[in-house]
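A single protein chain has been omitted; all remaining protein chains appear in their positions.
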Amino acid sequence: MPLLEVSKLSKSFGGLVALNNFNLDVEEGELVGLIGPNGAGKTTVFNLLTGLYKPTGGTIVFDGRNLRGRHPHQITKMGMARTFQNIRLFGNLSVLDNVKIAYQVVVNYGLIPAFLRVPPFYRREENIEKSSLKLLEIFDLKKHAQEKAKNLPYGEQRRLEVTRALATNPKLLLLDEPAAGMNPQETQDLLALIKWVRNEFKLTIILIEHDMSLVMGLCERVLVLDYGSLIAEGTPQEIQQNPKVIEAYLGDEEVAAWE
Amino acid sequence: MQKKHLSVLIICLALGALFAIVQVGISNGMISGYWVTNLFLMGINIILAASLNLINGFTGEFSLGHAGFMAVGAYAGGVITTNLGLPFPLAIVVGMLAAAVAGVLVGLPTLRLRGDYLAIATLGFGEIVRVVLMNIDYVGGASGLKDIPDVVNWPIIFVSVVLSLLLIKNFVRSSHGRACLAVRENDLAAQMMGVNITYYKVLAFVVGAALAGLAGVLYAHYYTIIQPKEFSFLLTFDVLVMVMVGGLGSLTGSVVGAVLLTTASAFLQAIPELRMVIYALLLIISAIFRPQGLLGEKEVTLRTFQKLGGVFNATSGSKQTQ
Partner (left out) sequence: MQDLLQQLLNGLSQGSIYALIAVGYTMIYGIIQLINFAHGDVIMVGAYVALGAALMGFGFIPSLILAMITCAILGVVIERVAYRKVRPVSRLAALTSAIGVSLFLQYTMMYFLGADIRSFPADILPERTYTLGGVIVTNKDLLVLGTTLVLVIILQFIIFRTRTGKAMRAVSFDGQAAQLMGINVNYTVAFTFFIGSAMAAAAGMLYGICFNVQPLMGLMPGLKAFIAAVLGGIGSVPGAMLGGILLGMTESLVAAFGGSMYRDAVAFIILILILLIRPTGLLGKGVQEKV
């Protein structure tokens, strides 16, 4: 059984169709790329999967359970995590607190221990702190643990977003243009990081990306969206030769990236 | 860990000393009646400011309903002791519960509203409470609830303030407090990190409201007479000024803000207009130059005093060498 089964998913805003009859099955352990010109509906897919938008039609089944009517935070708890295209860290909080908040999906305690500091409090707080620091260490951010997240350099903010998403202990990770705004060197580092994370954390990943080199170097399967519809699906090689895809990108700045 | 125990000890000793000095001052009349009243008011204001800060500063919801929550607490508590003749501790419990329920009733429907709309809606709630109270004869209507037992003394105020602050501090520095901060910082990302933002927004309202209710019960049982018109939104603005001066998201800041502004208004008692003009200017100035509050979101800790001490030592030391 696939980890994620999306069938006939649609979303329209007023009269505008942002996504039309979108189907997608993702097996456990897969790394799927989602590409398409600007405004093709890629981020809409993520917003629907994570419950931020209510679909106009269609179903999403994740880990054997239908997501209809579930709130974003519930979906996160079921094992789906994401990063944002435009970074959305908790800017004024410390790097450590950013991760702690996410890790609270895994370990938490009730209100009474919080107000009165009775037993589960200290033990679980220690657990949250230790695990968060460990995660920060893995991603080479421990040295910044006490800094405000907004003061980190851009590349490290991106890395913190990934770290924070992983802290929720996801089965499925959605990465929305993780390489946006990065230089080629940073992109290469990111590529290595994603590969490593995937193996280390046994993750399934869906990746939205503009940077073709990243998608081609990373994904086993690529889906192409245009005007809210799926126009092609296949291995990176197949996609590169698909005339429909080339047409969709023709005249777009992305054409340059194909060379 | 040992250092932590030491600072807890120092804080406890300082609080104990503060309590004892004021208690002695009150009982042998060294503190005049006027200043005793202001001292009690200071305590009530600290609770109000700290609890409003929990909603506005820590959770980032702009509420202007604090006077309403306080009124609910004051009247519910007053009814318990005055109309029903039941003991004061029950008044505290009922007052806080009633205000907490009001917090849910206001919080739940209005929290989908964005910032400034929420501000006006909560302000409207406060006004509705006031108008409704004016129309209930059981609690004295417009002329107010009178002959409330005079039971609030310095130990009660002191313990209430310390416990309120302790509760808020424990809450803020727990996983739940962090979740509130996450809602403030970025509610979209907070949802994606598994934070139930509805729950935490309502929770902040409920806790903040319950403590405002406590302040109301204390207020009612100190002044022994309460009138609906006292709980207009001007009272909320007073508290807002304290929070803004002390810093959004700084608990100790709220204490400082409440102490400073209660003292200032005690001195300006004779010219209340001037007091309000100064409050107004403080709001404008802090909004323009320090949107996080005049003193920022930093907490005052023992280390702050150490630093101050360090500066003092350094300067006095340099004087000696000269």
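Annotations for the structure displayed:
Letters A and B mark the chains as written, and numbering starts fresh at 1 in each.
Everything below uses one rule, namely that a residue touches a chain if its C-beta (ideal position, glycine included) is under 8 Å from a C-beta of that chain, and two chains touch if they have at least 3 such contacts.
All values reported here derive from a predicted model rather than from experimental measurement.
Contact with the chain that does not appear here is found for just one residue of B:26, B:74 or B:123, B:123.
Between the chain not shown and the residues B:71, B:244, B:261 or B:295, the one that touches is B:244. Considering the whole complex, the residue from B:11, B:166 or B:284 that touches the absent chain is B:284. Only one of A:13, A:154 or A:196 touches the absent chain when the whole complex is considered: A:13.
Touching the omitted chain from chain B are residues 62, 109-110, 113, 115-117, 119-121, 123-125, 127-128, 131-132, 134-135, 188, 237, 240, 244, 271, 273-274, 276-277, 279-284, 286-288, 291.
Just so we're on the same page, only the chains that are shown with their structure count from here on.
With centres defined as mean CA coordinates, chain B is found 41 Å away from chain A. Put simply, chain B touches chain A in their complex at residues 167, 170-171, 174-179, 181-182, 185-186, 188-197, 203, 297. Taken together, the chain A residues at the contact with chain B in this complex read 50, 52, 71-73, 76-77, 81-82, 84, 88-93, 97, 100-102, 104-105, 108-109, 111, 113-117, 121, 124-125, 128, 164-165, 167-168.
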